[in-house]
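What follows is a short report on a single structure.
Showing subunit A:
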Amino acid sequence: MTRKQILLIGVLLVIACALPFVASNYRTFQFTLVMVYATALLGLNILTGYNGQISLGHGAFYALGAYCAAVLMDQAGAPYWATIPAAAAVCLVAGFLFGLPALRLEGLYLALATFALGVAMPQLLKYDHFSKWTGGVQGIVIAKPEAPWGLPLNPDQWLYFFTLAVTLVMFLLAWNLLRGRIGRALVAIRDQHIAAEAMGVNNAIYKSLAFGVSAMYTGVAGALSAIAIQYVAPDSFNIFVSIVFVVGIVVGGLASISGALYGALFIQFVPNIADEISKAAPWAIFGIFMIGFVYLMPTGVAGAVRLLLARRRSQ
Partner candidate 1 sequence: MALLEVRQLRAGYGPTRVLHGLDFEMAQGSITALLGANGAGKTTTLRALCAMVKTEGEVRFAGQPIARRSTEDIARLGIAHVPDGRGTFLNLTTEENLRLGAYARRDRRAVEADLERMFGYFPRLRERRRQQAGTLSGGEQQMLAVSRALMLAPKLMLLDEPSFGLAPLVVRELFAILRRINEAERVSMLLVEQNAAMALDLADHAYLMETGRVVLGGKALELKSNDAVRKAYLGY
Partner candidate 2 sequence: MRCARRTSATDVDALLHQILAGLATGGIYASLALALVMIYQATHLVNFAQGEMAMFTTYIAWSLVTAGMPYWAAFFITIVFAFVMGVLIERVIIRPVEDAPVLAVVVVFIALLVILNSVAGWIYTYTIKSFPSPFPKDAFVATKYMSPHEMGAIGITLVVLLLLFAFFRFTPLGLAMRAAAQNPDSARLVGIRVGWMLALGWGLAAAIGAVAGMMVAPIVYLDPNMMGGILLYAFAGALLGGIDSPGGAVVGGFAVGVLENVLGAFVIGNELKLPMALVLIIGVLLVRPSGFFGKVHVTRV
């Protein structure tokens, strides 16, 4: 990374840390959610952007992570911070297991299978036989964590920093993973999978692992969201959650880490603004933007930013 980039990130971090102290609780909460979405989008991007496997059902892993956290806290009395690694582990395995049969599905068919997963998830969560753990239709309510060690932070601010810390770790991990050999292998599989195989990349392992890691990221985001919102219920994890993640990576930018952040800002704040117009407006805007970006800016906001910077540099 260049000096300029490190500087930029440093500045962003400073702003991020200062935010909870200058903004309202509600605003802080909104930005907590931005970070949650960014982590979720990063997960989807690893799978779809970098590795080319289309998932229209990532909401299912988001739900899995969220329920993991909620069930552990509600049933096992686990502390909130312990649910994060638990959700990560569960979703890593679940994603990997889903990724194995997915190896045999290509493009459109994988999209179809994951679409089915996304549509069916709420019913799975409502299932009677699971309801003693999952709380059935009513879901689970969990308590809001307080700041530890007597720090002078209110719950919203503490939650913000906790989420920030987890998000930073996840992003760092991803950045490390993707810029090296693994990232190149994923992209090679996406673009030229026959050539990749011929060059010794074990497509099967990489693709299944990509699924697992991607699910892990989105699952961690789910767990964070459960803690932040303090409530999980089956109907909040319907197909539109999966779809909004797709909106996020298309607008933010495929195969881009910063794209996850742009996308997260988009999907968090557009509904806030558009809700004023009508309950239906946010989704109409999502749809129009998705089409618009596919036609006009297929590399998303991240791509546009890169282009602008490149042009500036060459001047």
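Rule of thumb we're sticking to: a contact is a pair of C-beta atoms (placed from the backbone, for glycine too) under 8 Å apart; a residue touches a chain by one contact, two chains touch by 3 or more; residues count from 1.
The candidate set was assembled so that all candidates are chains of the complex that A comes from, given by their letters.
Since the model is a prediction, treat every value here as computed from it, not as a measurement.
Peer 1: Only one of these touches subunit A in the complex, so go through 1 or 2 and give me its number.
Peer 2: Among 1 or 2, only candidate 2 touches subunit A here.
Peer 1: Okay, in this complex, where on subunit A does candidate 2 touch?
Peer 2: Residue positions touching the partner: 48, 52, 54, 56, 101, 103-109, 111-113, 115-117, 119-120, 123-124, 126-128, 239-240, 243, 246, 250, 254, 278-284, 286-288, 290-291, 294-295, 298.
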